[in-house]
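Dropping the structure in here first, questions after.
All protein chains but one are shown at their positions in the complex.
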Amino acid sequence: MTQGKLQGLTKAVDVYKNRYKRLRELRAEGKKIMGYVCAYPPLEIVTALGYIPFRILGTMDEPITKADTQVPAIICPMLRSMLDLGINGKIDFLDGFIGAHTCDCTQKFSHLYQYNMQLPFYRFLDVPHVVHKPSLDFMKEGIRILQQSLEKHTGQKLAPERLQEEIKKHNEQRALVRQLYGLRKQDPPLLSGVETLQIVLSLLCLPIEEGSTMLREIIAEVKSRPQKIQKKHARLLLWGTPLTETSIVEMIESADANVVMDDICTGTRHFGLDVELTADPLDGLAKRYLDDLKCPRTYREATDSFAADQEARFGYIAKYVRDWKVNGIILESMKYCDTHGYEVPAIKAYFDRLGIPSLYLEHEYTMVALAPLKTRVEAFVEMIS
Amino acid sequence: MNFAGIDIGSTMTKIVIINESGIVSQVIGPTGAEHRRLANKVMEQALTQGGITFDDLTYVVATGYGRINVPFADKQITEITCHAKGVASIFPTAKTVIDIGGQDAKGIKIVGGKVVNFVMNDKCAAGTGRFLEVISDALGLGLQEIGPLALQSKTKIRISSTCTIFAEQEVLSKLADGAPIEDILAGLHEAIAGRVFRMAEKMKIERDVVMTGGVAKNVGMVQAMENHLGYPVLVAEEPLLTGAIGAAILGREFVEKALQRGEEIQKGARLLEAASFFK
Amino acid sequence: MACYAGIDIGSANTKVVLFREGMPPYFHLIISGYNYRLSAQKALTEALAGSGVARGDVRAIMATGFGSQSADFAFDQLSDISCSARGVHFFFPDVRTVIDIGGQASRVIQLSEEGKSINFAVSERCASGSGRFLQVIARVIGVDIKEVGPLSLKSNNPVTYTTGCAVFGESEAISRVAEGTPKEDILAGVQNAIAARIASLVDRVGLQNDCAMVGGGALDIGLVKRTSERLGVKIFVPEAPQMMAALGAALSARELTS
Partner (left out) sequence: MIAEKKKGVITRLESAGLVRPLVNKMYSEGNLAAEEGRPVAWAMVNWWEGDIIMRAMGVTPVYPENYGTVCASDGIVQKYMGVSAAEGFPTHLCGYAQNALGYTTEMKKEGQVPPDAPMGGMAKPTFMLCSEGMCDARYKWFQSLRQYWDVPIWTLSFPHPDFYDLQDESIHQINIDYMAAEIEGFIAFLEGLLKKKIDYDKLEEMLANQEKVFQVWWEINDLRRAIPCPVHGRDFWTMMVPCLYQAYDPQTLAVYQAVYKEVKERVDNGVGALSEERYRLLFAEIPPWASLGFFDKLAERGWNFVAESMGYHPPPPMELPGNGDIKQRIARWTYWFYISHVYRASKKGYYIAGAAQPYYNWAIEYKADGMLIHPVVTCRTATFWLTHTINVLKEKLEIPGLSIQGDIVDITLFDAASALNQAPAFEEAMDHFRQVRKTKGLDW
């Protein structure tokens, strides 16, 4: 049975388990697939010009082999895995690729990926690290260049009105995801952390409308399903680097804890806030993707005190903590991530001050190496309950 | 009522049985990875020593590396929580626990017997008790001998290999080149103490500091650690037992709470059989 | 008659090869112990005595290996990478990829047609990547190192170690035995772990046939088998694989003087 015909959670799980199956189906139907890195390339433009966006991710399941012949082992293990999957022909359904400077390694990866894959369309989006007038203009310019090169490649013109429509469509899905996350505010949450991650990861390899339909089905299904998630002592928020498999969340939820909220880019960061519908749609896109999108890779202007800095950088997480009644935070980072690494002491200090205990988990981005982390999580849960 | 705490480490099993008033019996099981699964035998020993039967145990809490594998425990609690509880019961003034075990090293911050923060290293043998075991074996010395020897050193010798097995090699060839054994040992103690100290300092070590685990019996390590801290550390009479004691106390508290609330106590399968780590 | 000596002072064994034109090389091996200077002397003297070569006939001596500096009587030192390459080339001129599993590290060397090393990769400085890993495990589960290979071939389901650390692997092996895991499965598990690391080294230099394995590790037919399965190629092993670096040294000693 094709993933197209499945419904709700069953579909999400199936898509999650066979990530590329649906994309291959769609491609067989003549659709075009556009791979991209991180949450920064404006997908509205991609879908408006007829591509199905696919967030290229690595996997913790398979050891890295060929990529090590091109990139040293001290580089972000997820990027190395992404390259590996590419070289090994696992991602053989792309019609184009949008790279980006989101962090230094991702930029270098983007170039090396295209160097290896030689895809018919490649565009690089240079995302500044600072947020103010000139950088917003620069971001807008970058998005314009992306639009123009994709127009050139497809031979289509993208009218502002058409783009507006597309933005609405994406905002609609963002709203549905927020609604989905809302279901986790209750205690016990209506949706487990594992389920949520499965859904989000499947959304990242589905057409927008198809994903939104699936979300609607899931929301209805979850509200009315008889079996409930078990009530547990710890209600945790998960902050950190992208999760490409559920294993870490499974490990956490196998302890006396539910993961009820996240601040990761295979989660709230990706869907987060809507794109404002501005006269020139590119203004709205530039602001949403440079400023509203929250990732430690973006440097927030320093204000008059460190405390004010922390508020500006982490205030939105504190709001999550209040609204989702979180009583503990897990700061998860794969080894060799610089942007998240530098963040850890400051964010820890911030939540210490708010009286929310936090645990820093550094992992090697492999399944096998997770076992030792379990004791830390269990002890952390024992500590807060 | 009797409560048992059982701490299965990587190479050693420790059991403490307590009742309302205090310790009934305490046993440190046979050493070595080949024996660690025989927790049931150690339990029988502890029971005989205490003059009670297995059914006299109201509650059994397992902790340590092998806690998941104990078929006769009612509850599993991590060694971090148990060490904190155990240490606090012996040293009420303790704020920081530094535990160097066979398979890992931990730092724990405690307030009123509760864990408020902790750090852990369990990647490889460097910086754990195993490192010293391997070296003392290689030197044909008893684990208890190397500490005092290290204290006699005037000038430490640095061992460049981090990997335990290569360090062993390096130590022996340095020895062959005529380097004094005490200087080599001093270098090794310093290396481990340094690693563990830097790790524990991540949670800002506060006085009083208690060292636990087998390595706490090693005066050389204790002093090396004190050199980093700049003040003396506290060591329990039997530093190997704090985890088991903590487990037993946590079991007692759990039962008492349940009784106060009038709840019935959830118990495990209670099969007094060997533990298995890999099945 | 003119003789050229190569001495390879490894972390575990010290090997001497005496090379004379038109004669099979003479091999001699002793345990290094921990005083490399002494064992170097000893190994050479014994080799000369055993082969009946007069000290005076030795035209040149080349030292190589972990402790090559300790052979103060040698004319010069040469990297064990070049030496292994030369040694293998002497027996297998068609070999282009040499896998050298030593006590301190594993190396993968790419050879030119002339038997020169033209590319190589060396494992990181941790025992889990070296032949020592196997020795350690074999010792603790009481299997003679010579038995490791044959025994491991009996394994049907090799264990997967929960740790990358050789020392923790040691205690894991012990308690697995205590739990009744067959020793062959434990050994096969280690061989798989090492084979995996070798494979990634091979990837770095690029695999070219023919492929040979040398060094102490090559004495373990189990390791050879699992590595060849993993790489999907036939692996040649010279009859005295651990002597190849010493042989290479002897051959370059000859080049020194010619």
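A, B and C are the chain letters, set down in written order, and residue numbers restart from 1 in every chain.
The definition used in the following text is that contacts are C-beta pairs under 8 Å (C-beta built on N, C-alpha and C of every residue); 3 or more make two chains touch, one makes a residue touch a chain.
Fair warning: this is a prediction, and the values are worked out from it, not measured in the lab.
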Output for the hidden chain's shown neighbours is A, B, C
Full-complex contact with the absent chain, from A:6, A:346 or A:369:
A:346
Missing-chain contact, candidates A:132, A:152, A:168 or A:319, resolves to A:132
For the chain not shown, which residue from C:112, C:160 or C:209 touches it across the whole complex?
C:112
Which residue of B:56, B:201 or B:253 touches the chain not shown here:
B:201
Of A:211, A:272 or A:296, the residue that touches the missing chain is A:296
It is residues of chain A that touch the chain not shown, namely 69-72, 74-76, 99, 101, 103-105, 107-108, 110-112, 114-115, 122, 124, 126, 128-130, 132, 134-135, 137-138, 141, 145, 296-297, 299, 302, 305-306, 309, 333, 335-336, 338-339, 341-346, 348-349, 360, 362
On chain B, the omitted chain is touched by residues 160, 194, 198-199, 201-202, 204
Touch list for chain C against the chain that is not drawn:
75-76, 78-82, 85, 109, 112, 114, 116-120, 122, 125, 256
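We adopt the following convention: only the chains that are shown with their structure count from here on.
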Specify the contact topology among the chains shown, as one of line, ring, star, complete or other.
complete
Which chain pair is joined by more contacting C-beta pairs, A-C or A-B?
A-B
Can you work out the whole-Å distance between the CA centroids of chain A and chain B?
41
Using mean CA coordinates as chain centres, what's the gap between chain A and chain C in Å?
48
On chain C, where are the residues touching two or more other chains?
none
Out of chain B, which residues touch more than one other chain, so two or more?
123
Chain B residues within the chain A interface of the complex
77-81, 114-116, 118, 120, 122-123
Touching chain B in the complex: which residues of chain A?
357, 372, 375-376, 378-379, 382-383
Chain A - residues contacting chain C, complex:
63, 65-66, 68-69, 368, 371
